[in-house]
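Below is one structure, written out as structure tokens, with a few remarks after it.
Missing here is one protein chain; the remaining ones are kept as they sit in the complex.
Naming follows writing order (A, B, C, D, E and F), and every chain is counted from residue 1.
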Amino acid sequence: MNQMNNFTKGFIKENPVFVLLLGMCPTLGVTSSAINGLGMGLATTFVLVMANIVVSMVKNFIPDKVRIPSFIVIIATFVTIVELVMKGYLPALFDSLGLFIPLIVVNCVVLGRAEAFASKNNLLSSLIDGLGMGLGFAFALTLLGGVREFLGAGTIFNMTVYPEKYGMLLFILAPGAFIALGYLIAIINHFRKA
Amino acid sequence: MEYIVIIIAAILSNNIVLAQFLGICPFLGVSKKISTAVGMTGAVTFVMTLATIVTYLVQKFVLDPFGLGFLQTISFILIIASLVQLVEIVLKKVSPSLYQALGVFLPLITTNCAILGVAILTIQNDYNLMEGVVYAIASAVGFGVALILFAGLREHLDLINVPKGMKGTPVALIVAGILAMAFMGFAGLV
Amino acid sequence: MLKTFKIGGVHPAENKFSAGKQIETLPIPDMVTVPIAQHIGAPSTPVVKKGDEVKVGQLLAQSAGFVSANIHSPVSGKVFKIDDVLDSSGYKKKAIIIKVEGDEWEETIDRSTDLVKQTDLSPKEIVDRVAQSGIVGLGGATFPTHVKLAVPQGMTAEMLLINAVECEPYLTADHQLMMEKGAEIMVGIDLLMKAIGVKKAIIGIENNKPDAIKHLSQLAKEYAGVEVCALKVQYPQGGEKQLINAATGREVPSGALPISVGCVVNNVGTAYAVYEAVMKNKPLFERVVTVTGKSVSKPSNFMARVGMSVSQLVEAAGGLPEDTGKVISGGPMMGKALVTTDVPVTKGTSGVLIMREEEATRRTMKNCIRCAKCVSACPMGLEPYLLMTYAEKKMWEESEDSFVMDCIECGSCSYTCPADRPLLDYIRLGKGTVGQIMRSRKK
Amino acid sequence: MSKQNSSLKKIKHSGIVSRIEGATIIVSITNKSACASCHANGTCTSADKQDKEIEVHNYEGSVKVGNHVEVICNQEMGIKALFLGYLLPFLLVMLVLITATIITDREEIAGISALAVLVPYYIVLALLKQKIKKSFTFSINRVLE
Amino acid sequence: MSVTILYTIVTLSAIGVLAATILYLTAQKFKVYEDPRIDDVDEALPGANCGGCGYAGCRAFAEACVSKNELSDLFCPVGGNDCMTDIAGILGLEAIKKDPRVAVVRCNGTCENRPKTNTYDGAVSCAIASSLYGGDTNCSFGCLGCGDCVEVCDFDAIKMDPETGLPVVIDDKCVACGACVDACPRDLIELRRKMPKDRKIFVGCRNMDKGAAAKKACTVACIGCTKCAKECPFDAITIENNLAFIDSDKCKLCRKCVVVCPTNAIQELNFPPRKVKAEKPAAKVEAKPVAKKEKPAATNNEESTEPKN
Amino acid sequence: MAKKESSLKNMLIALFSVTFIASASLGLVENATRGAIAEAARIKQEKAIKAVLPEFDKLGDAFMVKPKSGPDSLEVFPAYKGSEVVGMAIKTYTNSGFSGHISVMAGFKPDGTISGYSVLEHKETPGLGTKMVTWFRDATKAKQNVIGKNPGNINLTVSKDGGDVDAITAATISSRAFLDALQRAYDSVKDIDASTMKGGSK
Partner (left out) sequence: MSKFLTISPSPHVKGEESVQKIMLWVILAMVPAMVWSFVVFGMGAIITTSVAILSCVFFEYAISRFILKTENSVGDLSAFLTGMLLAFNVPSSLPIWMIIIGALVAIGIGKLSFGGLGNNPFNPALVGRVFLLISFPVDMTSWPVNNNSGVDGVTGATPLGLVKEAISSGTPISQLTDQVPSNMDLFFGNIGGSLGEISAIALILGALFMLYKKVITWHIPVSILGTMFVFAGLLWTVDSEQFMNPMFHLLTGGAMLGALYMATDMVTSPMTPKGQLIYGIGIGIITISIRVFGAYPEGISFAILIMNAVTPLLNRYCKPKDFGRRAK
């Protein structure tokens, strides 16, 4: 299989958020700003890549029937590692992502890739797949975070674009997450089909 | 009074789906029929309560005494996943016909963010066991309220001609957004 | 307060232009076309063939089953051919075409105008006469009357309801018939009561015909058990379920027949036809037809023979106006639009309504605004807006579960919809499809 | 409610006839998890699928093994199942939890006894197996293929 | 090594093994063994979910392919033979070959050929119009023009030609799913064998009236004169109910029937112009039926060749 | 390499090794990050204290005081310059924020004037309640600045309620809550005699 294709499919064609609609909770929950989206996306990417690597390495040792429990353990381990490292070295980001870091465990993107891809493919492909999917996820989260931040506070990555008083606060709040994602998906569908 | 605050917050002003973004997948996925939505609410209430009790006990009597707080995520997910499955196995063993009937009526409940999230939040908010359980129940009810309202709206959407590009998920998200916006009116209600 | 049915209903402009116009008898045309399917049920089987000589009242086609009816010749002459012709259904159907020669009646028919009141026929004999004479319901549904009169096993009729409501706007045929043939109608009612073995009859008349109410009340004094019930003007009071509800307060259960609440409903015209058949031996081959419309120069009520061309009636009423957009057989709410005026009058033709172009075209439909006007107009308590959507989206199961089969096709919903939605068009489609599905399931 | 749509009262589920044992037809249905209704369940296998077998008695029509059929039961049955399967045990757990908290005021005892009450509950359910069986019957609505 | 690590290992291993055992037990008890080939077959399918195969969707069809273990009565009209060969390859089975088919509208009742006699003003739906009456012309068998067929086509393969008021099938897009066949209340649409270069010959008429009546209603109506049936060297034409029918499985596109038809009811599409007629293009304009008849052929030609280049 | 078959032995081995390795590595990572995590928490706290107090060279032992109102005790951090107490940082809170709990670090000079504050935790609405992070220390707006004011002399409530502080526009609730937290801190420490806490007692 073409590795390049393997890598890029996660961005648009099989984007976990816009196309597959996976992991909606973190997608909506942490994207009040571009930076949060990026942080969450990268954290997920890390877990995804590591889990993919480990799963593809151990796939032959694990009997089929205990596959899922073993994968869960592996994923949970990496999530905890991310959690610990972030707490120690990026406490501010950890505070703003809060609950959603541990929830990476149940993010279907992670388990889904491990099960559907890494458990069938070799290490390199799995790594690339994890990276592609993860970055696709990060891309989506950053985009959504950027849009919400821009519309809601007039900034992008905390850089002021227009005065805050013109910002539509709603976009930073919960309803704005749903609405912004709704229109983003509609727009992306439009271009994907065109 | 404490309990009322927890209940109102979890159902209305801090609704688990509409304000906290937990359990969005089933919210978008199981909301196609009202009757299923109602059933789901009952099932989730049971599972969420059990999960909260078990994880609470594990946290307070296993993890904390040994200074293993960092194992929260991994142990909770394992416990919840097996708990859900255990309920199913037991039910199937003790009453196959009941189990059959549930199978026709409801989709399976899998571990989703909502259950794990509520278990973790119970610990994070420093609730005691009783508060935690009340919080879990109220969250499940909040989930149910959002789910049932949304199921009704989805049935409405099925009957109208939504513009082509908006069909499916986009329009469902917009509806969820407006619903969340309406629920913001409950802000400060506690 | 006047009685009426309990839910729904609309009140379209009445426009009864031909009210009070004496019933005129029309000249016999040169050629008549008698379709063999003029009633609900199996088309009759022709018993004449090309070239046969026939007399007025002679049997042309025989009932072809339990729910079917005889057809008699409306004229004397020679059978010209038996062929497919366009009838008011818009499809080609088989018809017997007769070239008229003279006006020679069967001898058995009593052509005098004397009122005959006394008879010693048994109920069975009355029903047989009705069946022989090919009488079908003249209220519009053309259901063979003898079938209705044969009360099914296990059911008992408690009362006869005479449908003199004529709730359709424009039409006045029943009204005029009541004014001119009141006495005969009363005898007909008496015969019908006897046939089904009841002691009570209610004549339901809407309050916009005060003269008819007065006239029949007067006559009814002579008949024990017969009473006239004045009803509030409200469409579709003439629907049998609505009439029963209005007059007696009973509700015919979903999917059931009037007899399940002890009622038999017949139209006044039917009662008159029964009188003529039983007392005068005259089969059903002519009826009163209203020809009317805003632009019609001479709105009239005609006594027309079956098989006459609609165009002849229109001519007699002053001709087809220049700006005609639509010609309807029947009333504006339930009638059928005609493709051409060259179609024959049948037993079911209660009126011919001519509409101007500007009245004839529908406005384009818009989205449903959920105003619920259709819901509150529906006399059957249905939700037309939903039923239409279900039909549009081919959701037949949901249609069935929403009782689409209960729709009586009265059109109140379409009439009332501010968004100009063709509700009934789609509901009919749903009804048809669901009916088919239900039938195939039974098999 | 005087009028209720009958579609609301029925729950339908399609399945495949897997075995026929005398008068009993065994239909295998695939029960999907909450996530499985999500259209991405191909990618995401936490969307469990489970095969469940359902016994249908007294079906008058004829079916063959392998036929696709639609199994129905009425909604009250679903609600009853929900009640016995989730709601009643939930109420029991709550009851014990509250009582135990009031009596002992020790969380670990309250919590564990609340969980423990499920054991007798399920034992009772197991004892009533036959009785419960009678109140849950399915029928085949139509043969799809 | 700190004591925490020890605790960690003990606790987690305990929880882990316990939980994993439960999970495993459940998995063993319940998990449907899903044949991985189902996924492969699913992938090989076009994913149109149109139901043309008779199953609820592509996934259901894939399951059927795997579970039935033979492909004799399974066919995906969208993917066609190529796709079925792939599936056969995955499953190690024999695929049956089906000739590709394409939808054809058997009515040529354009405004000129079939004069209108009234105006339809009901709901825009062929099903409704058809249950109301025989249509807005004297032919009660022809196209009603409300486009129910266009509505149901998931592939945008059928379009209304505003000029003729008749639907036109775009051959390249049509996958022969048959949705339009079911939708047409007049049974006008037929799935016919796909011929080289999208050529086709068929009787463009469904009028079962007697000859004279049919001819009166529509100039290009089939009058059931049997000339074509007699002419056909391959016995491809049958006549029933005053109507000729050309069996596309037998027809060899020899075009002989076309010439003998007195009413031009037989349509030939996507053929190069006939030499004899090409000499006198002017005549075409005068002979209205012929000119008009060629019209949909032209559109058809254009549309179908367009995506190719 | 062939896939391991699903025999019970294989499965137990696999499961056990997975969990074992997982827990071992987790334990190691925890061990490695524990210091950093504690450090991060400490730095955070120290930063907060630094931000609210005037210059000091050393912090004394933290102690708890019971506030006049509210259930939870407050943590007080005395700060010394030499042996002189130069101020006290108090970790105070309120539960009446727009979205409930708000936690504030408040600094007081020994004379009771507010030397600074920093908001540690809150869930207020971005763009509204969040403004309290800076609003009440805007030196250019006398009516809203609380730094340098002594709650003993002024009425530490919003002007709408008759107090001396201007509330955040459209976020009176948050403002009230914030001032409530400050007031609670002041009330709990105002009676502590700073001079009795000699520095370097330890």
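By definition in this document, a residue touches a chain if its C-beta (ideal position, glycine included) is under 8 Å from a C-beta of that chain, and two chains touch if they have at least 3 such contacts.
It should be emphasised that the depicted structure is a prediction, and the values quoted were computed from it without experimental measurement.
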{"item": "Candidate in contact with the missing chain, chosen from E:122, E:145, E:167 or E:204", "value": "E:122"}
{"item": "Candidate in contact with the missing chain, chosen from B:62, B:130 or B:178", "value": "B:178"}
{"item": "Touch with the omitted chain, as defined above, among C:252, C:274 or C:404", "value": "C:252"}
{"item": "Chain not shown: contacting residue from C:101, C:222 or C:357", "value": "C:357"}
{"item": "Residue among C:204, C:299 or C:422 touching the omitted chain", "value": "C:422"}
{"item": "Absent-chain interface as seen on chain B, which is shown", "value": "34, 148-149, 152-153, 155-157, 160-163, 166, 171, 174-175, 178-179, 181-189"}
{"item": "Interface residues of chain C (partner: the chain not displayed)", "value": "6-8, 10, 12-13, 90, 169, 241, 245, 251-254, 256, 320, 322, 324-328, 330, 332-340, 353, 355, 357, 359-363, 366-373, 375-376, 378-383, 385, 403, 406, 409, 411-412, 414-420, 422, 424-425, 428"}
{"item": "Touch residues of chain F, complete complex, unshown partner", "value": "98, 128, 157, 160-162, 169-170, 172-173, 176"}
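By our rule, only the chains that are shown with their structure count from here on.
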{"item": "Target chain F, source chain C, minimum contact steps", "value": "2"}
{"item": "Relative to chain B, chain with the most remote C-alpha centre", "value": "C"}
{"item": "Between chain C and chain A, distance of the C-alpha-averaged centres to the nearest whole Å", "value": "70"}
{"item": "Approximate Å spacing (C-alpha centroids) for the pair chain D, chain E", "value": "42"}
{"item": "Shared interface positions of chain A, touching two or more other chains", "value": "21, 65-66, 68-70, 72-73, 76-77, 80, 84, 106, 108, 173"}
{"item": "Chain E, residues touching no fewer than two other chains", "value": "4, 8, 11-12, 16, 19-20, 23-24, 30"}
{"item": "Partner chain E, residues of chain F touching it in the complex", "value": "11-12, 15-16, 18-20, 22-24, 26-28, 30-31"}
{"item": "Chain F-touching residues of chain E, taken from the complex the two chains share", "value": "2, 4-6, 8-9, 11-13, 16-17, 20-21, 24"}
{"item": "Partner chain A, residues of chain E touching it in the complex", "value": "16, 19-20, 23-24, 27-28"}
